[in-house]
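One protein chain is absent from this view; the other protein chains keep their places.
For chain A:
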Amino acid sequence: MITVERVSKRYGRGAPVLSEVDLTLEPGVTVITGGNGSGKSTLLRIVSGTTAPTSGRVGGVPKPVGYVPERFPAGMRLSTDDYLRHMAAIRRLPTDVARARAAELLARLAFHGESTAPMATLSKGNTQKVAIAQALLAEPALLVLDEPWSGLDDAAAVVLGELLGEAVDGGAVALVTDHLGHARRLPGACLVQLRAGVLQPGAAPNSLVSIELDRAADHLDLLRAMPGVVRATAAGTRVSAVAAREHSDGLLAEALRLGCSVRGVRLQSGAAR
């Protein structure tokens, strides 16, 4: 378990980016939500150890750590093969294990670039796939992923969810930001909201709402694609949906607009984990 205790961060003499953040991270996926500039990336940088908090402390960080920054640099000079080979060597992976693992990750993510050409020539999506691959090379005990879905195509986005699920099944802690809505749909994902560097109280345990809809089965795919929907299943004409609390009003409004009938709305207390 990772403990974040009263962590604050300010850069230079600027306003604090994070204020007195208290958080415990258990094995599983924790999603940090919040608007632009709410301090998400800074919190991730602190937990991953790439920057130190101005005050407070982070304890119990397991090793190894895998990190995907918000924007992986586009101008890398080494080729994909060379870069992953070097990263694996720094992590002390045996050469044959490293080669197999890198090939497996790139294949599953459907990397379609020239793996012997400089990485600067890769598209944004392919670069992001290499960024994810380097973080997952050594079966990390802590995964810190800052907007890892950005630039990925739909198929790779699903694969990333599977890879995260496998890491978490192996006991890893995953700390993720994601404004595309993929992370919150992961099974067991715990949502934590930051606003202007302050953790929002009560956001985590009661963050899911289950909604029962009638005359909704025809719209199942549409409802599933709504932001914040964790899962939606149909039985006859009825649909049972589970959505993040901050998106439940939007989901209800859309359901009513589609002509569905709302049969019940219930807060899932403690169901986030």
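Some observations on this one:
To be clear about the criterion, contacts are C-beta pairs under 8 Å (C-beta built on N, C-alpha and C of every residue); 3 or more make two chains touch, one makes a residue touch a chain; residues count from 1.
Heads up, the rule we're going with is that contacts and distances are computed from a predicted model.
Missing from the rendering is one chain, named in UniProt as "ABC-2 type transport system permease protein" (options: "Phenylacetate-CoA oxygenase subunit PaaC", "ABC-2 type transport system permease protein", "Cytochrome c oxidase subunit 1" or "Sulfate thiol esterase SoxB"). Among the residues A:V7, A:I32, A:M76 or A:A102, only A:M76 touches the chain that is left out of the figure. Of the options A:S19, A:S115 or A:Q134, the residue whose C-beta touches the omitted chain is A:Q134. The chain omitted from view is touched by exactly one of A:M1, A:I90 or A:A107, namely A:I90.
Although one chain is hidden here, its contacts on chain A can still be listed: residues 45, 48-52, 63-69, 71-73, 75-78, 82, 86-87, 89-92, 118, 131, 134, 144.
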